[in-house]
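What you see is the complex with one protein chain gone and the rest in place.
Moving on to chain A:
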Amino acid sequence: MSATATRPSTDPATDPAATGTAAAEPRPSLLSSAVRSPAARKLAVLAVIAAVLIPLAHAKWASGSWPHALTVDVSGPLGDASDWILDNRDSHWIFLYFFGHISNVIIIGVRAVYVALLALGWAGVTAGLTLIAWRVAGVRIAVTTLVSFAICGLLGMWVPTMQTLALMAIAVTASVIIGGLLGLAGGLSEWAFRVLRPVLDTMQVLPAFAYLLPVVMIFGNGVPGAVLATVIYAAPPMARLTALGLRGADAGVLEAVTSLGATWRQRLLSARLPLARKELLLGINQTIMMALSMAVIASVIGGGGLGDRVYQALSSVDVGKALAAGLPIVLLAIVMDRTIGTAGERLGEPPAEGGHRLLRGWPAWAGAAAVTAVITVVGRLTGSQTWPTGWTVAIEEPVNQFKEWMVDHLYTGVPVVGGTADWAAHYVKWILDPLREGLQGLPWYAVLLIVAALAWLIGTWATALTATAAMAAIGVLGVWEPSMDTLSQVLAAVFVTLVLGFAIGIWAARSTRLERMMRPVLDMFQTMPQFVYLIPVVALFGVGRAPAAAAAIVYALPAVIRITTQGIRNVDPAALESARSLGATQGQQLRQVQLPLARPALLLAVNQGVVLVLAVVVIGGLVGSGALGYDVLFGLAQGDLATGLVAGTAIVCLGLMLDRVTQPTERRDRKGA
């Protein structure tokens, strides 16, 4: 999940010295600053370029939307390619000898894990995983695991949970291996690192949804495509963190190892990899979280399992059913996150003192295995392999009744604040519609100019060029209008997210109690896959653009709050103290010291907010948000890959543009460190 994914590299503990001067510097006169400031110079250059090019563009293609003459229709070739694949999938060598084997290995792997899980039975699986959690992460996590799996069974979701687990097991293994190898290359060779880094950075900001289409085109609907999309999505964090971990190894230690006469391989295995193990474990954790998030979204292309149940329920707006399938996903995420997180923290700590000898080391592992085996046998002797049919609790009815009640009481006609339907209607009418019309009405060159200006102000000419090129690519592909629609939804949702996020973040930074109260909530929200957010919002806001925005806001809020709080907390206490001694009020301290000093963190929060909101707005196509997300769904649904791929590419371009426009350059510099 990208919320956790981008966090470590962008730790908001920024260097206060870098920005400390901003507040202290006296204000020079307006004119002289305009000449000296690089921002003004950049804008001046842009203005000159614009003054030359815009009259030309306007004379030739005077239209608000992207001019038709500048588009390239790729639907013909794409359609042909798709037909060719369908016709040759069972005969051409590249499918028989290459893709066919990949697909076959995946199917055999997933099947093997699934058969093993079913053979262990519900009792065996629950006992085995609980014991593993106990061994690596302690009693508390073990209890969490036990309860979580019991709930999965009670909800009647045992078989789908096992299907998702099987798919996840293969996808995570593949991602860790591939990501690890790439990371190893990047960590050991400067050249490889330089090639890989921008690719991996970019892959992390792209919405999961965009990865689905290319794999469907080749592999068709089904588990192999789902696993591959998951691997493509989940491997980059592993690669990045492995590379960073290897490069960050303490030079002194390496020097010492070399002087002891270690060979290259010994150095790698005995010093560099062990030194990087925290990063490696963090990488595995992020890979698992992202894989889970993707495995669920991949139900749209026939991945099966829990995601499919959510998808089926969403298409009939059955909130109860969706919740019954969504809860196990959340529980799986929490269990895996906590288990690996705690295991990571324990690494490097000395082994716990005390406890019986048999509770430590290999005897404990052997004991765990033996207990699992016994429970498996007992479970198989006493009953069925899958969860016993009588032991389920049907939550669908009560949840749906509760939803009906909410809809009846909150939907409309609530005194003073209005119902959720009214909010949704107002949001669409007063924010989304004007914004969309504004963006679509804006001349296309103006949009390009704004993008270029923003990206250049915040970054270098290279970022500006990338952002503008990405935006122009959208126009060339002929999806300008729907992209502006999606962009308007993103901007509106980002605006709300930032207002709420900054407000709550600042408040939390001033009150330790509030922060402590919020921490578990934020943790939980950050581990939930994007898909799950769509369920409650449909109940509250109906279908359309408003529920997609609501889901996006809830999804992006935790990251924004967290980064804001940490940014403000990390402001140099000395600066604050001196402001206080000068008699500044609370508000003045906040406005004139804390916020300016926390500026890098706030910018980072904006960047994260934009990336996360885009990811959810796009899957909002499932709840009627239209625009690009809908086009991707339409492409998948109609087998019309031309439409889908074009929309998918536009999403990628939008993501790229939004990231560049909001990404401060200093973050890029720090990344490699």
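List of remarks:
In this text, a residue touches a chain if its C-beta (ideal position, glycine included) is under 8 Å from a C-beta of that chain, and two chains touch if they have at least 3 such contacts; residues count from 1.
Rule of thumb we're sticking to: contacts and distances are computed from a predicted model.
This figure omits one chain of the complex; the name its UniProt record holds, of "1,2-phenylacetyl-CoA epoxidase subunit B", "Methionine synthase", "Formate dehydrogenase subunit gamma" or "ABC transporter substrate-binding protein", is "ABC transporter substrate-binding protein".
In the complete complex, the hidden chain is touched by one of A:311, A:480, A:531 or A:555, namely A:311.
From the set A:409, A:429 or A:591, the residue in touch with the chain omitted from the display is A:429, counting the whole complex. The residue touching the chain not shown here, chosen from A:67, A:138 or A:222, is A:222.
From the set A:52, A:119 or A:462, the residue in touch with the chain omitted from the display is A:119, counting the whole complex.
Taking the whole complex into account, chain A touches the unshown chain at residues 86-87, 89-90, 95-97, 99-101, 103-105, 107-108, 110-111, 114-115, 118-119, 163, 166, 216, 219-224, 299, 301-302, 304, 308, 311-312, 314-318, 321, 385, 394, 396-397, 400, 428-429, 433, 542-544, 621-626, 630, 633-634, 636-639.
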